[in-house]
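I'd like to ask you about the structure that follows.
A single protein chain has been omitted from the complex, and every remaining protein chain is retained in its original position.
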C-alpha cells in the first residue's frame, strides 16, 4: 500500500507528543525513494498515455491518479513530520532555556540543529531590540505578585550568583528567599521549587 | 552579648543584608522560623535556610556557607556550645542566637560583638559575673608558663630561682588566684549543672512581630503551638505554662477584635478553651483516646484488667453507649458529643482524673476543621519523628513546614494516623514493661531499655518521641510501684540509635516529685562516660540526651550509679 511508511513517521510523533524521538533518517529516505519511484512511473505512464491517446485501449489515467494521490499524501506526511518536530523544538527552546540537554540534542538532525541556532539568535536579537535595554521574554511568564519568593532547592546545584554579586549555595532541600526574576529560570528548569504559603 | 533592642539591633540591623537561618529540627524552631520568615518577607530581606539536627549539621552548614554569608541567625541551636571555638568564624561574621536550650554557654554571653543573643537572661538563672569567670590574658599566659615546663631540670632550677625572687606580694596574688579558680569552677558547676529550657523561641519572635505591628492570627497560632509543645514534652513548669497562656490569650483577644468581617471566611479563628488531656480525641474514638492517653492510662492503670473495667464503668456512668464510644468522635451523636467534655469533667474526681482539664487554644479553620493545639503538636511530632525510614528528614521537615500555620489536610491525615500508631505502641511498651518488670531499679535511679526489634523501635531513636515515652513510663512506674520513694527516682531510658555503628541513645528525665523540668543528667552522663572511657560523639544540643556504643551501656549505667 502507498504511504504506509510516511504514516509510520507520523505515528512516531503521535506516540510521544512532548518529546523528540531520534530523527528517523532511514525512514525519511525510504519515503523519498517511494516518491521518486511513483513519480518516475507516472512520468513513464503519462508519456505512453500521450502516445496512445488516439488508440482506443484502456486509459492509464486512473492509475496515474492513484499514484499522484499517493505522492501528495507522502509529501503531506513528510512536511507534517518536520513541521511538528520543529514545533516541539521551539517549545523546548522556551522550556529548557538556551541550552538543551545533550541527550535531546543527539536526537536532532543537523538541519534541525541549524534551525534551532537561528531561532535562538533571532529571539535574542529581538529581545535586545525592544526598549532601551532590551527585555527578557523568558521571565514573568506568569504575572508576578511579589518581587521576592520563597523557593526550595530540589537538587545539589552548587553555587549560584545573583545579579548584585551575592553568591549562594544551592544545596538539596535548602530554602531561600530570593528575587523572583532571578530564580524563575531555575524553577522552570526544575532546580528550584516555588513555595506558596 | 545580649541584644536588648530587638527591633533596631536585630530586625532593623538586618535590613538589606543577606542572612542565613539555621533552624533546629523541632516544632518550636519550625514555628519560630515561620514567624521570622514572615517578618523577613515584609522587609524583603534575602535569606537562605538550612535544617540543623545536631552539632555535626551545624558545623557542615556553617562551613558550606561561611564564605558567602556574614550574618547567621540560629534558631534553637548553637546557644549551648562555644560557637567561636566550634566554628572558628572570621571576625566579621555575626551570629544572632535565639535558643531556648539552657544553659547558654558563657563564652557566647560574654562575646563582645560576634555572638548576639536575642533572648534576655531569665531571672532565676544566675549567670556568673564576667570577672569571676574570665581573667586578663596575661595572667593566663603566666599561668601556662609556670605550669607547663615542669619536669625538665633547667626549668626547675630557673623556677627555684624565680621563687626566691618572689615577694610577699606575689604570694598573695597566687593565693588569690587559687581562690578565684576554686570559686570559678564552683560557679561554673552551679551554672551548668542543669539542662533545661527557657521560654519558647517562637514566643519571643511573636513578641517581636507584635512590637513591629506585624503580628496576625497566623503568627499567634505558631506561638501557641510552640508553647503547647513545650508543655506536652515537659519542657516547662505548669506555672510558667499558665502564665504564658494567659499572655497569649490577651493577644488572641486583641487580634480577634482587630479582625474585620471581610476576612472571616478565609481566616483562622483561635479560641481560648478548656480542653481534655485526651490525645487526639477529636480525630479518634473516645474509647481509643481514653485508653492510649498517658494521663488517663496512668491515673486509672488501664494496662490492668481492673483498670479496663474502671474505664468501662466511667463510660457507663457518663451515659456513653459502647458503640458510640468506639466510633470516630466526629461521627458520634451530636448530643453526646456536646455533653462529652462536661460529663467527663463532672466525674473526674471520682475516677481520680483531677486536672484532666487544662486551658488551651482551639483552631477553627475553613468552617469544619477544629484542631486543638495539642492535636497539632502530636501530629507534627508524628510527621517529624515517626516517618518510615525511607523518608528522609528534610522531607519530613518540609511536610511540617507546609502544615503550619494553616493545617494541610493531606499531610495532617497521614500525621494523625501515625500519631495514633505511636500512642498505641507506647501504651503496649508500657504495658509489657510493667508486666515483665523490665523497669529496673538501679539504686539512685530506674532505667528501661528498648530492645532492638521491639515494636516499631526505630521511632524511639528520635528525641521527642523518646521523651514522651520516658514520661509515660515514669508516671506508670510510680503509679504502680510499692516503693514510697518511687516518685523521687529519676528515669533513664535507652533506645537503639544507629544499628550499623552499634550505638544507642540515652535519655534521663528528672523524678516526678521535683515537678520541674530541670535536668541534671547532662553532667552526670559526661562524667560517667569519662569514667568508663567510652568513646562518645554527642551530637545533641540538649545534653540530657547522650549517645554511646551499645556494648558500653551496661558499664555506663554502672558508672552512673556510683556518681
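Going by the order they are written in, the chains are A and B; count residues from 1 in each one.
Just so we're on the same page, a contact is a pair of C-beta atoms (placed from the backbone, for glycine too) under 8 Å apart; a residue touches a chain by one contact, two chains touch by 3 or more.
The working rule: contacts and distances are computed from a predicted model.
Undergrad: From the names "DNA replication complex GINS protein PSF3", "Ribosomal RNA-processing protein 42", "DNA polymerase delta 4, accessory subunit" or "Acyl carrier protein", which one matches the UniProt record for the unseen chain?
TA: "DNA replication complex GINS protein PSF3"
Undergrad: The chain left out touches which of the shown chains?
TA: Result: the unshown chain touches A.
Undergrad: Any idea which of A:29, A:91 or A:156 touches the chain not displayed?
TA: With A:29, A:91 or A:156 as choices, the missing chain is touched by A:91.
Undergrad: Using the touch definition up top, pick the residue from A:36, A:76, A:128 or A:172 that touches the left-out chain.
TA: A:76
Undergrad: Spell out the interface residues on subunit A facing the chain that's missing from view.
TA: 1-3, 7, 10-11, 13-14, 18-19, 41, 45, 58, 60-63, 65-66, 68-70, 72-73, 76-77, 79-80, 83-84, 87, 90-92, 94-96, 101, 103-104, 141-143, 145-146, 149, 180, 184, 187-190, 193-196
Criterion: only the chains that are shown with their structure count from here on.
Undergrad: Between subunit A and subunit B, tell me the centre distance in angstrom, where each centre is the average of that chain's C-alpha atoms.
TA: 56
Undergrad: Can you tell me which positions in subunit B touch subunit A when the two form their complex?
TA: 18, 37, 40-41, 44-51, 64-65, 67-69, 394-395, 397-398
Undergrad: Any idea which subunit A residues touch subunit B in the complex?
TA: Listed in rising order, the residues of subunit A that touch subunit B are 147-148, 150, 152, 159, 166-169, 171-179.
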